[in-house]
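Coming up: chain A.
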Amino acid sequence: MTLFGYRVPMMASLLVWCVIWELVGQSGAMFLIPPLSDVLVAAVALVQTGTWQAAAVTTLNSFLIGMFFAILVGIILGVLMGRFQAVDNLLGIWVNIFVSAPLSALVPVLMILFGMGETTVVVTVFLFAVWIIVLDTRAGIQGVPNSLIEMGRSYGASPLALYGKIILLAALPEILAGIRLGVVRGVKGVVIGQLLVSILGYGELFELYSRNFDMENFWALTIILFAAAMGLSALIENIEKRVDYYAGVR
Partner candidate 1 sequence: MRNITAHAASAAAHPAGADVAVEVRGVCKMYSEVEALRSIDLDFPAGKLTTLLGPSGCGKTTLLKIIAGLIPATSGEIRVNGKTVTGPGPERAFVFQDFALMPWATVMRNVAFGLELKGMGKDERQSIAARYINEVGLAGFENKYPHELSGGMRQRVGLARAFAVNADVLLLDEPFSAVDEQNRRKFQEDLLRLVALEKKTFIFVTHSIEEAVYCSDRIVILSRRPGRIAQIIEPEIDRSASPDAIRRDQGYLDTVEEIWQGLKRYVD
Partner candidate 2 sequence: MAVPAHVNGPSRTVPGTEASSFWRKLSEHRSALWRIASIGLFFLIWEIAGRIPISFAFPTFLETLRAFVTMTLDGSFVAAYAETLQPLVIGIAISTVIGIALGIVMGLSRFAEWLAAPVFIVLQAAPMAALIPLITFVYGIGLLAKTLAVIMLALPVIVLNGYKAVRNANPSLVAMCYSFQGNLWQRITKIIIPDASPVIFAGLRLGLAAGFIGVILAELLITPTGIGDLITYHRSVANYAEMYAAVVSIILVSTLTLAALEAFELRVLRPEKRRS
């Protein structure tokens, strides 16, 4: 948007909402919403506590392990589905079901299978993130122009070089888009997993603060979490933009 001839950046409107939040909080109209300034003060205090740091480490740990396996399995499955019709026929229906299924219903099952611990959360993250990575990788692989593959073959590329130097690189924009969406889903997965297990990391803190009506800390926790989620997504978007230049030429 432009204002008085200046381009106002898009995200600047969030500042407007922050001001509104502060005003609503100051007015005390809703006890649920403390002033933003109090929340920020609480956030600064919170990150210095050992409880928060331990919770953050636990959460990050579950998230990273889950994402690692989701990306690994997602890309392998996606490539197999994109290249081999039989694999695609066999797995396609399940990937499409699970990509939009209410996986939160599966978490209780995971809890009895994997116990009330970190493993359950890791598996939740994996299940939330993996399907979209499979689908996007598959779409990327199928979008690789045949002429590019034939070019590789005609210049005598070995199968390994064909995958490593042509197919995977050509599909990179879609794979990265899938990973970005997977990360967004994975963050949701880690939160949902921990909330349902409720004795772990961030989920435990959320439970604790909301039960004690400690709204400053509750919102501080939320803001940190949202900021981390946005930051991660922006980071991958940034990498995506770097490979975008050749995606357009393709």
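How were these candidates chosen? In short, all candidates are chains of the complex that A comes from, given by their letters.
Keep this in mind: a contact is a pair of C-beta atoms (placed from the backbone, for glycine too) under 8 Å apart; a residue touches a chain by one contact, two chains touch by 3 or more; residues count from 1.
Quick caveat, the model's predicted, so the values are computed rather than measured.
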item: Which of 1 or 2 touches chain A - same complex, any copy; value: 2
item: Residues of chain A defined as touching candidate 2 within the complex; value: 1, 8, 10-14, 16-17, 32, 89-94, 97, 100-109, 111-113, 184, 187-188, 190-192, 195-196, 202, 206-207, 210-211, 213, 218, 221-222, 225-226, 229-230, 233
